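Complex shown without one protein chain; remaining protein chains in place.
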Amino acid sequence: MRKAKTWLPGFLLVLPSMILVGLFVYWLIAKNVFTSLQRSTNFVTDKVVNPGGYHNYTQLLGSGDYQHALMNLLVLTVVFMVGTMVMGLLWAVLLEKGVGAEGVFRSVYLFPMAVSFIAAGVVWRWLLSPAQGDGAIGLNQLFIKLHLDGLQSSWWSSPSRFSMAAMAIPAIWQLSGYVMALFLAGFRGISEDQREAARIDGASEWKIYRHVLFPQLSPIALSALIILGHMSMKMFDLIYVIAGPNSYKAAVPTTMMWTQLFAQSNPQAAAVNATILLIIVAVVVVPYLVTTSRSERSR
Amino acid sequence: MATVKFDEASRIYPGNDKPSVDRLNIDIADGEFLVLVGPSGCGKSTSLRMLAGLEEVNDGKIWIGDRDVTNLSPKDRDVAMVFQNYALYPHMTVADNMGFALKIAGVEKSEIRKRVEEAAKILDLEPYLERKPKALSGGQRQRVAMGRAIVRSPQVFLMDEPLSNLDAKLRVQTRTQIASLQRRLGVTTVYVTHDQIEAMTMGDRVAVLKDGILQQCDTPRHMYDRPNNVFVAGFIGSPAMNLLEVKVVDGGVRLGNGTYPVGRDHLKEASGDSVTMGVRPEDLTLTSAGQGIPVVVDVVEELGADAYIYGTASDAKQHQDVDESGADLPERPFIARVDGRRPPQKGETVYLAPKEGHVHMFDSESGKRLGD
Partner (left out) sequence: MSSSVLTEEAIPASTVQHGAPGTRGSAGTRAVRYALLVAFVLLVLLPLYVLLVTSFKPSADISADTAWSLPHRLSVEGWGHAWQTLSPPLLRSLILAVSVAVISSVLGAMNGFVFARWTFPGAQVVFTLFLFGMFIPYQAVMIPLQAMFLQMQDTAPFVDGIVKLIIAHCIYGIPICSLIFRNYYATAVPREILEAAKVDGAGMLRVLRSVVLPISAPAFVVAMIWQFTSAWNDFLFALFLTTRNNGPVTYALNELAGGQNPDYSSIMAGVLIASLPTLLVYILLGRYFIGGLMSGSVK
């Protein structure tokens, strides 16, 4: 153990932040969990709303509404992650060797990142309007104008179980540029010598990507997946704006939590919902953080 | 100005079993220029950083003058340090870099200015005082780093390989400048390098470290003439000393076909029936056939006045290098200095004999010097 005199000032400098993070993150999480375990009754009818303890969790997990929201979340997450990664990687590959006006392309692809989900959501609500035919607006109207009437869709409100896939479109629009930036920086971080060596070794351009470049991007891909994954699970603003706060069709745990808390005045169930969400995110993020922190220490 | 004393000072990095610096004892006199030298990882930089207060001392003590500084932070030790990459503050001008320590110490502005200008004069930095480090050449940066130390007139100068980022020519030049500057200022200096020529040319005394253990601390001359052990013998001197494993026989050691006479008292402490014999290249002379060590010449390096021959001792068993633990090292050629005007030809077999009184005997197992 090093002498306290040398490290104490550093500790004191971080202490305020430690207290704040401890209080506002960990203490509040604990309080939320506590709330989630409370028993509650309807104050008019006296009927038990939440039986208390872990029963609150089994009750929510067993409910059809919640399973529907989880299913929606799964569809949203898969489509969003695959779409964003593919689009981002594609853009990065198109740009990585350097093309004229690269800066312009990059800036355009990245600009949606600077826009709030709310602002984007307002436009996309219009673009993804379900009305078809005569009164159609948004993309459906565009399809009519382009004589592609067959492409019209009710988007996220279509009857399909997988309609949430449509909700991923605006999210892909917003975040593909981010993935592109990550991959592009990754490509540029690989020394040009390696390509030249591979070329001398007789590799085709495709083989160079396949065997030399892509494998070295896998840590970046992992980071991107983790970040997109946790963003998807936390996604709230877009859905709130596009589908409305209390939509059943487009419900995901985050919007459902809003409904539970305000429309249903059921903070216990909302707390249960939020806790489960936290656990899901933690399962993805904690191993990543721990390995990152370990590898950094060993460096 | 002050003396410096390492008293059984040890540093063990967390997670290591072996100390990086193991019970180091060195007494440095007031005004002395001491060079710490050794291969990389030997603990020389760690020792310097312990003295600076940048590295914790896990055991033992360090004294500057009559103050025990073991637990003092760097700022309370009154030492100045020159770093390998100079560590100049990029956002400050040369003058501000040099005056920073004084500013912290609360010295008056005019006084700072005066002392900075004095130091700048000594180091030929006057035209550059208002420049940022970015706008300086490597040699100028090095001088600013020196200036930063001089300005403070500290008790001790610490220098951590300050020349290693300079090109060869500048390095030789600066080496002389630093040594003469130190003598002029008379400030006790501890200087770390991995370059034994730097160590030998600059130091009043040289301390050789290996694996965290002090091997020998001596004047350059004495170190060269009487290395304490096989490691120091092989490390100090260029080209390196020839080390051979030789059998102890009656009246001396077996060398080639003959016997090289060695006093009995030299060999009586030897732990086995063979010893390691060391001869510097310049202490070998060509003799007539049949005497001394037969060597087949592989390369002749002509330096004008002298020539070095690199060859293979024909009795292969006899020229194995041995480190102090007795383990075999990769083969090294046998080296001898010969007259540059009449060097032997490549491929020739020559016979080499050590000059009388210029051999070093080491115990084959411990590597320690035998006898005087």
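Just so it is clear, A and B label the chains in written order, and each chain counts residues from 1 on its own.
Heads up, the rule we're going with is that contacts are C-beta pairs under 8 Å (C-beta built on N, C-alpha and C of every residue); 3 or more make two chains touch, one makes a residue touch a chain.
Everything quoted here is computed from the prediction, not taken from an experiment.
Student: From the listed residues B:V21, B:A52, B:A199 or B:A353, report the one that touches the chain absent from this view.
Tutor: Of the candidates B:V21, B:A52, B:A199 or B:A353, B:A52 is in touch with the missing chain.
Student: If the hidden chain were put back, which of A:V48, A:V82, A:M113 or A:A197 would touch it?
Tutor: A:M113
Student: List the subunit A residues touching the unshown chain?
Tutor: On the subunit A side, contact with the omitted chain comes from 1-2, 7-11, 13-14, 16-18, 20-21, 24-26, 28-29, 31-32, 35, 91, 94-99, 102, 105-120, 122-127, 131, 134-138, 141-142, 145, 173, 177-178, 181-182, 184-185, 188-189, 191-192, 195-196, 199, 205, 219-220, 223-224, 227, 230, 233-234, 236-237, 240-241, 254, 257-258, 261, 267, 270-271, 273-275, 277-278, 281-282, 285-286, 288-290, 292-293, 296-297.
Student: What residue numbers in subunit B mark contact with the hidden partner chain?
Tutor: Within subunit B, the residues that touch the unshown chain are 52-54, 73-75, 77, 79-81, 83-92, 100-101, 104-105, 148, 152, 158.
The rule we apply is simple: only the chains that are shown with their structure count from here on.
Student: Give, as an integer number of Å, the spacing between the C-alpha centres of subunit B and subunit A.
Tutor: 59
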